[in-house]
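In this view, the complex is presented without one of its protein chains, the others remaining in place.
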Amino acid sequence: MNTSTANTARLLITCEDKPGIVQAVSSFLYHHGANITALDQYATEAQGGQYFMRVEFELEHLQNRKDTLLQTFESNVATRYQMQWHLTFVGDLKKVGILVSKVDHALYELLWRYARGLLPCEITHVVSNHETLRSAVEQFGLPFTVVKVTKDNKEEAEAEIQRIMDGNDLLVLARYMQILSEDFVSKWPMKVINIHHSFLPAFVGANPYKQAYEKGVKLIGATAHYVTADLDQGPIIEQDVERVGHEYNVDQLRELGQDVERNVLARAVRWHLEDRIIVDGTKTVVF
Amino acid sequence: MNTSTANTARLLITCEDKPGIVQAVSSFLYHHGANITALDQYATEAQGGQYFMRVEFELEHLQNRKDTLLQTFESNVATRYQMQWHLTFVGDLKKVGILVSKVDHALYELLWRYARGLLPCEITHVVSNHETLRSAVEQFGLPFTVVKVTKDNKEEAEAEIQRIMDGNDLLVLARYMQILSEDFVSKWPMKVINIHHSFLPAFVGANPYKQAYEKGVKLIGATAHYVTADLDQGPIIEQDVERVGHEYNVDQLRELGQDVERNVLARAVRWHLEDRIIVDGTKTVVF
Amino acid sequence: MNTSTANTARLLITCEDKPGIVQAVSSFLYHHGANITALDQYATEAQGGQYFMRVEFELEHLQNRKDTLLQTFESNVATRYQMQWHLTFVGDLKKVGILVSKVDHALYELLWRYARGLLPCEITHVVSNHETLRSAVEQFGLPFTVVKVTKDNKEEAEAEIQRIMDGNDLLVLARYMQILSEDFVSKWPMKVINIHHSFLPAFVGANPYKQAYEKGVKLIGATAHYVTADLDQGPIIEQDVERVGHEYNVDQLRELGQDVERNVLARAVRWHLEDRIIVDGTKTVVF
Partner (left out) sequence: MNTSTANTARLLITCEDKPGIVQAVSSFLYHHGANITALDQYATEAQGGQYFMRVEFELEHLQNRKDTLLQTFESNVATRYQMQWHLTFVGDLKKVGILVSKVDHALYELLWRYARGLLPCEITHVVSNHETLRSAVEQFGLPFTVVKVTKDNKEEAEAEIQRIMDGNDLLVLARYMQILSEDFVSKWPMKVINIHHSFLPAFVGANPYKQAYEKGVKLIGATAHYVTADLDQGPIIEQDVERVGHEYNVDQLRELGQDVERNVLARAVRWHLEDRIIVDGTKTVVF
């Protein structure tokens, strides 16, 4: 880790929209000697709208000053504006677990980007309900564990996954074909990212490429979203599409779609790792 | 009309997929002295699949040989393969009627492309249920008629529209905000093109930009489709999308979306006029 | 003009990158009672890098407080950081003149968007070196003047254009096929926007679609840029491309390219009108 990374932090803020917030935050940082390197804000338009802010800053000797920053920001700024806020330190790599089934394209894209240093995180473990991708994972030097899921053992299986993944900051479902229970999801609020192989809200549920084929759409897409208890309904992080024609059969739609899926998922995961996403109810703000 | 246009025709064919169709069609044309200038084919993959073909050819003195062509193709080729087929002459401009309500972007795009010679047709009449766009239409030298539609006069209104539009080859709904009755639609099978302001099948029905806003999608789209009795469910001709972010309110989504709508509609209408579209059940083949 | 527009201003700042700028600007605005509605910043990375900022804010009774704002910002903030800065008032519509030759697509796009209220400006005059587009312009109720340009009268012609356009904030070359002299351009520094019909720096100079055809490129593009004394070399504001294939002849490339041109030009002009562009040497920062 270079000095610049070790001294960089990010502040994510949500509060009611009021005058003076930029001034309050930037003054706080200035008086602590920080240099703002990025600043984004957004306010919803309704009366009493919500305000969202992301500030990235550098501060010398940040490692020794974390506690002070956290306490003084809370008492000097956050309380006044009743902020929900979150301070992250770029030097503290997020821990990421991956869940996968049999198809490999989304997993490979993550592992390949990880190996190249393009995903600022530590991938700790890959869990699958099948043996299929063991060698693919192990050749990247990562631990791989199979947790079989059946109708009868779902609770135990999820407990096992929870045990393995405990301590991670994020779970990525890289085409994991099991539905996580409401109970499991509630333990990872806005900490599970899924890739759905359609342009949601079109084609929820199973086999979206078959649905797309039968509907005769001229574009196919993919959607990365946070997982909530409502299947395929969590806040959308990123979407993209690719043009298709009548000559594509279901297999060809799937093959082309997988290129979209892997790019969309990789972008969503990266944005999460870079603290660019703030959840706004059922939607996301992506700075 | 130049000689080349006057001597150009297009043959659209649908039949069961069997060996020898290209040979039969191209031999027929060759023996009549025609020169094939474009040829596209597509076959669905299932056993006993459907076969679709579009051939464009030039033939000297075509104007005098239309009847001969039509008769001999039917007896010599079409019967053998039980083809549904359709021969169009590029020199015979298609007649097009437009239906519109108050918003002007889709209408303007069509009129502007028409004025520049980019839509090979004759626009015969624009009908609206409002006065709003009269001057926009009349400045292009086109007739404009208002046919008011209320709950009580829907039948009479549609009869009036039918009377005005009778004899056209195509009706274009350029954001016409009235639902046409099943009875009316049945008189114009695959001859009415609508632009829907969403990426169907997402956001059917009213106010799709509001639906898109509330869902928090990251792309908005538009869909041009043939109108059938099922609202927003006819065969899709063309779709496109544009990237948006959390910062777009409903008005901004609508404004950006209108740029997508007008381009998608213009492409669909042009493809129809160029005989590029064959309907395949609930879907389209676009050559 | 609604109250919100009348009370909205934008501050564009360029200076050397130093800590405290956000704090200084936001404190200034806060103490004047302004509410920041948008804030973007960017710093180049080199040592002693440049810093760029755009702030949009609302301030009650702005109309009466312009002078005070201008003076106190200069003395209290700008001087300290040696800022180049620019304060614009959204209520003061920018005046825009358009120069055009014979082809109409870029002009129409601007006029149509203007008529729909999508270009926040006042178009004052359209000047052309040909009569061709007179009725197109006059039907929008705008003055149209022909200034013929020949080899021999270039100086007089430009003097005439200068006289007509004097007092405008921006000139838009909507496919104006005359090269403006260095002398003329120097009077309108970063105040003339041109649309070039290629993806610069590919295909500078004449007939870029023919160049593109001969090169066999698979995408064609358009570039909107500020005009400087170097032909086709001014700071690029916006670019876009469209996919083409081997089957496109030069005319078809041109036709498709014109759709790209008009969209790219419209975006660039709008961004200029919304004070989103800061010139950074030979490049642009677009917020």
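Chains: A, B and C, in written order; residue numbering restarts at 1 for each.
What we mean here is this: a contact is a pair of C-beta atoms (placed from the backbone, for glycine too) under 8 Å apart; a residue touches a chain by one contact, two chains touch by 3 or more.
Please read these numbers as outputs of a predicted model, since none were measured by experiment.
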item	value
Contact with the hidden chain (one of B:G20, B:P189, B:G205 or B:G245)	B:G20
Contact with the hidden chain (one of A:Q63, A:Q139, A:Q162 or A:S186)	A:Q139
Options C:L200, C:L253 or C:A266, residue touching the unrepresented chain	C:L200
Chain A residues that touch the omitted chain in the full complex	104-105, 108, 112, 116, 118, 139, 255, 259, 263
Missing-chain contacts mapped onto chain C	42, 45, 199-203, 214-219, 221, 235-241, 245-247, 249, 280, 282-286
Chain not shown, touching residues in chain B	19-20, 22-23, 26-27, 29-30, 33-41, 43
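Criterion: only the chains that are shown with their structure count from here on.
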item	value
Computed distance of Cα centres, chain B from chain A, in Å	42
Per-residue multi-chain contacts in chain A, two or more chains	none
